[in-house]
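Read the structure below first, then the notes.
Missing here: one protein chain of the complex. Every other protein chain is in place.
Naming follows writing order (A and B), and every chain is counted from residue 1.
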Amino acid sequence: MGVPLLEAKGLSKAFGGIHALRSLDLAMDEGETLGVIGPNGAGKTTLFNILAGSDRADSGRISLRGRDITRYGPERRARAGLARTFQHGRSFANLSVEDNIVLGAHVERIAARAGVFGGAVEIAQALFPAGPFAREEKALRLRARTIAELFGERLAPRLGDPAYSLSYANRRRLEIARALAAKPAIVLLDEPTAGMNPSETAEMLDFLMGLKADGLSMVVIEHKLPLVMRLADRVLVMDEGEKIAEGPPGAVARDTRVIEAYLGPSRTVVAAAPEPAGSSSPTADGGL
Amino acid sequence: MAALLALESVDSFYGPVQVHRALSLEVGEGEIVCLLGGNASGKSTAMKVILGLLEPRSGNVVWEGERITRLPTYRRIALGMASVPEARRIFPEMSVEENILMGAYVRKDARAIRRDVERVLELFPRLRERFRQQGGTLSGGEQQMLAIARAMMSTPRLVCMDEPTMGLSPLFVERVLETIQALNRGGLSVFMVEQSAQQALGIAHRGYVLQNGRLVLQGSAKELLDDPRIRDAYLGGDVMAGI
Partner (left out) sequence: MGATLSLWIGQTINGLVLGNIYALLAAGLALIFGVAGLVNFAHGSVYMVGSYAGWIAISLLGWPVWAALPAAVAVGALLGLLLERLAVRPFQRAAHVAPLLATIGAGMILDSLAEIVFSPNPRSFPAVLPDRRLSLGIVSIGFLDLLILGVSIACAASLFVLLKYSRMGRALRAAAQDADAARQMGVRVTRANAAAFALASALGALAGVLIGLYYNFIIPSAGFQAGLKGFTACVLGGMGSVPAAMAGGLVLGLGESYGVAIFGSSARSLIAFSFLLAALFLRPNGIFGGKARQVREALTGSFLPQARAIKVPPLLGAALFLVALALPLVMKSGYVLQVLTGAWIYALFALSLTLVGGTAGIMSLGQAGFMAVGGYASGLLTLKAGWPFAASLLSAGLIAALVGSILAFPALRLKGYYISIATLGIGEIVNQVIVNWDSLTQGALGLAGIPAPRIFGREVFAIGDFYYLSLGVLALGGVAIAAIGASPLGRTARALREDEPAARSLGIDARKYKSLVFAVGAFVAGLAGALTAHLYTYISYETFGSSVSILGLTMVILGGLGNYWGAVLGASILTALPELLRFAAAYRALIYGLILLVVLRFRPQGLLGSE
């Protein structure tokens, strides 16, 4: 078993008087997919931002493969092998599909690894793009194509197109492609199917299952429980900043606490409001 | 019964993303109607469309039979709509008193306004205690009370409430729901977007359930409360297949 891939202990965060996270623990191993679910305002995005490094917890520790990354900003976490996507899909609109994906591999570039001399290396690469620089670019472009082809016909034929010309679903796929470019140790996916219709959702699920089969470790925030049930190995349920349940998806879905968290506690109907004349009969309009 | 407010086959978009698909609903005079749904179902955006903060790409917003789809927000407030926004959105650096007065912004009758401030303080005695305090220092529940009080000050006919119970302790949730019922008994129509289905349906007359921007269920509150398909709509299952 060894060291868990990602481990967080006692994460707490308060904004003003609001406790967004209350001493949350989580752990996951290599090759696992952890689903994070919970109603609005449960603290999922706060947790994500803290795991990704764009926000800092008030207390607690995070480690990646045993390495303490609590103080790392998002840039260092990327170098450490952590990748993330954003809730509404933030691709670089005016850059091409290919450039988007290539940028995902930034941490592997010679210039990015040159530390203090990075600036000089970048200028040198810009003015004299030959030799190792040319080889690097070629390799990155090839990798971009390979990753794009994982999405079949969605992205590969559009490598030269600007990201803004892509459909919403394709832009989300692009963002994931970009996150995969640096061959990260772990990917944090923030609602990867938000805004997608059922067929797009199903396609994305297949894709993510494929990644999982290839051994990718993922943390996924999602609301569509059927998706989480099929994709996640374990599910962590949050409500009001706390973990209220954790376990295999099937067990979690049947947990009454979880159902209550989403739909609210059952309430005795006090003095039922008078019904206006002509109330309608129940209808279930259309399907999904 | 003629509807006070209606949405007719509204398609709305946030940039490239479609939020609503052919959404139609109505609120009758004197009703409490709730709009339910899980995350990203489009509930809050429906509120924006009603209030005029977002213009639909097609479809209509209708008030007492008149199309107000392109009417700017301040005119809708003047017509008799009021808003209790999501997360309260009270003015943090204004006192409780000033927040309440902001609710009466569209009114000019100073004496009547003062009278209504009294009325509202009677309804929410907690606010009288904190009258001069800055809005931002109030607790979540108190802010919710303030937001409702503020909305009442324009003597509206319809109040739009966006998730009024979110982030509140169970005690305050009770209070808020009771207050809404009391106001409704006084003749106020309420359109409420809620995450917590059980709570909302407990006080509403009718409800609609949204999933991915489409209406999947509607009916009287009692019928919806008994319908097991609500759970599916919330938890992303197939309402028809009932996973």
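Just so it is clear, contacts are C-beta pairs under 8 Å (C-beta built on N, C-alpha and C of every residue); 3 or more make two chains touch, one makes a residue touch a chain.
Here the structure is a predicted model, which means the values were calculated and not measured.
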item	value
Contact residue for the chain not shown (choose from B:Ala3, B:Leu51 or B:Leu158)	B:Leu51
Residue in contact with the excluded chain [from A:Arg22, A:Arg65 or A:His106]	A:His106
Candidates B:His20, B:Lys43 or B:Arg150 - the one touching the absent chain	B:Arg150
Residue touching the undisplayed chain, where the options are A:Ala78, A:Ala148 or A:Leu216	A:Ala78
Touching residues (missing chain, whole complex) on subunit B	51, 53, 72-74, 77-78, 83, 85, 89-94, 98, 101-103, 105-106, 150, 154
Hidden partner interface residues of subunit A, rising order	52-54, 73-76, 78-79, 83-84, 86, 90-95, 99, 102-104, 106-107, 109, 111-112, 118-119, 122-123, 125-127, 129, 137, 162, 164, 178, 182
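We adopt the following convention: only the chains that are shown with their structure count from here on.
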item	value
Rounded Å distance between subunit A and subunit B, as computed from the means of their C-alpha atoms	32
Footprint of subunit B on subunit A - complex, ascending	17-18, 39-41, 167-168, 191, 194-195, 197-198, 223-227, 253, 259, 262-288
Subunit A-facing residues of subunit B, complex	1, 16-17, 28, 30-32, 38-40, 139-140, 163, 165-167, 170, 178, 181, 184, 195-200, 202-206, 211-212, 214-225, 227, 229-231, 234-240, 243
